[in-house]
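Single-structure report; data block below.
Up next, chain A:
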Amino acid sequence: MDRTSGTSRYTIIGKLDARATTAPEGLLIPSHSVVLRDKGVLLSSVPSIHRRRFLAGTAAVTAVVALSACGAKTDSASSSDKAAKIDVSGDTVKVGLLNSLSGTMAISEVTVRNSLMLAIDEINASGGVLGKKVKPISEDGASDWPTFAEKASKLIKEDAVAATFGCWTSASRKAVKPVFEKNKSLLFYPVQYEGLEESPYIFYTGATTNQQIIPGLDYLKSQGKKKLYLVGSDYVFPRTANKEIRAYAKANGMTILGEDYAPLGSTEFSTIANKVKASKADAVFNTLNGDSNVAFFKEYKSAGLTAKTMPVVSVSIAEEEVKSIGPQYLADQLTAWNYYQTTEGAANEKFVKAYKAKYGQDKPTSDPMEAAYTSVYLWKAMVEKAKSFDPEKVKAASDGITFDAPEGEVTVDGASQHLYKTARIGKIGSDGLIEEVWNSGKPIKPDPYLKGYDWASGLS
Partner candidate 1 sequence: MTELAGLEIRQLRVSFDGFTAVDGVDLDVHPGDLRFLIGPNGAGKTTLVDAVTGLVRAEGSVLFGGDELLGRSVHRIARSGIGRTFQTATVFEELTVLQNLDIAAGAGRGMWTMLRRRRTVPESVARTLETVGLTELADSPAGTLAHGQKQWLEIGMLLVQDVRLLLLDEPVAGMSHDERQATGELLQRISEERTVVVIEHDMDFMRSFARSVSVLHAGKVLSEGTVAEVQADPQVQEVYLGHTAAEATADVTVQEA
Partner candidate 2 sequence: MNLLKGRSARAAAGFAGAAALLFAVAPLLLSDFRLGLLAKYLCTAMVAVGICLAWGRGGLLTLGQGVFFGLGGYAMAMHLKIADAGPGNLPDFMQLYGTATELPWWWQPFANPLFALAATVLLPMAVAAILGSFIFRRRVKGAYFAILSQALAAAFAIWLIGQQATTGGTNGLTDIQGFFGYALDDPVNQRMVYFVIAAALLLLIALARQLVHSRYGELLVAVRDSEERVRFLGYNPANVKLVAYVVAAGMAGLAGALFVPAVGIISPAMIGIVPSIEFVIGAAVGGRASLVGAVLGAVGVAWAKTALSEEFPAAWTYFQGLLFIVALAFLPGGLASLVGLVRRRMASQATDSEETKPVVPVGEAA
């Protein structure tokens, strides 16, 4: 296979999915596995984008342009098709850290940056990776998706990093995904997300939906909560999550009484609180993000709603957010994650202690921070197993890698490049910490397309 079709491969997977879901007969082909596992077979049947070049005479372009176009054409064995070059010449190896340090998302992403730095420092203190010290190259995504794409490209092309860690929002991940795929460089993404995605160059170390949302729903079901109200911010994760929740509810005899979205950053929730209250639901499933949570919970309490009468399960409120909303408004509400600061185990004690020592005693640790911390160690283990920084070899070595993470043992699923993770439901205490009230007992196999759930067959 030449390099050309190599890069096109991943586009084609997308196209096949398209055909699958919109087949003229109206038949849905739920079997994602077929598409993925047999990509070699299907590949041949689909035409790839023609790698045509602009001709010298293209209209509206000056002679100078034409000249340089010819010049470029002669060395058309261009670099983009090669795997990203990695600078391993010295006694250091560079990795990229790509988080928003400014803008609206800085609130959350700075904490992820902190724990990435912690992991890198620890690794360097114990000898580095393959004998090389890890040198972090820091970039600011500035809460702006095109900037994320630009910075990703800079890290890969200019800095020749071995891997990049970061991104928080789905939008930023979607923006950088093609950059990593085209340059064949690795991204470790540490945040729970809406699933329905697998990229050969992204490792997802946060939860996918069957490790967070579905356990959350299972828990509500086990508590006898039948009528749900859905509240979310207006973006990809809540909308997709709510689609899945609706499908789950339908299959499990639950009813969805309402579904409301507020624009990201919205801080006026009195109407939504009124609607929730009037619905007399058993519980609320909350996928709000950031600032909106503060306003929502203040309004929720003002409306006289409590965790006792109508509990809220949140999937974006971790310890850091509890701190900024205030336990006054959150006491006894529920969260669904894979990690809490209070999670038991020696690995977590060490992590929490190290984090507080480095960043301050009042700083809490949270799920995305832990997933970020874990992702650096996982990369180290993969590199050491592969005995190379080459992304292709690292990928090949990834399957089955385990790590005794603060959240408990995690294992890399090589096929999906997600992790086996234990789901944990927590209750927010008046001290601002979250206590686990339920867990899944053992790590759940990642299933980003929910192929293992019959009710989810119409979703993707």
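The criterion applied here is as follows: a contact is a pair of C-beta atoms (placed from the backbone, for glycine too) under 8 Å apart; a residue touches a chain by one contact, two chains touch by 3 or more; residues count from 1.
For anyone wondering why these and not others, all candidates are chains of the complex that A comes from, given by their letters.
Predicted model only: the values in this text are computed from it and were never measured.
Looking at 1 or 2, the chain of this complex that touches chain A is the one numbered 2. Put simply, chain A touches candidate 2 in their complex at residues 7-8, 11, 14-15, 17-19, 21-22, 24, 26, 49-54, 58, 60-62, 64-65, 68-69, 72-73, 76, 78-80, 101-102, 138-140, 142-147, 149-150, 153-154, 157-158, 169-171, 174-175, 177-179, 182, 196, 234-236, 239-240, 261, 263-264, 460.
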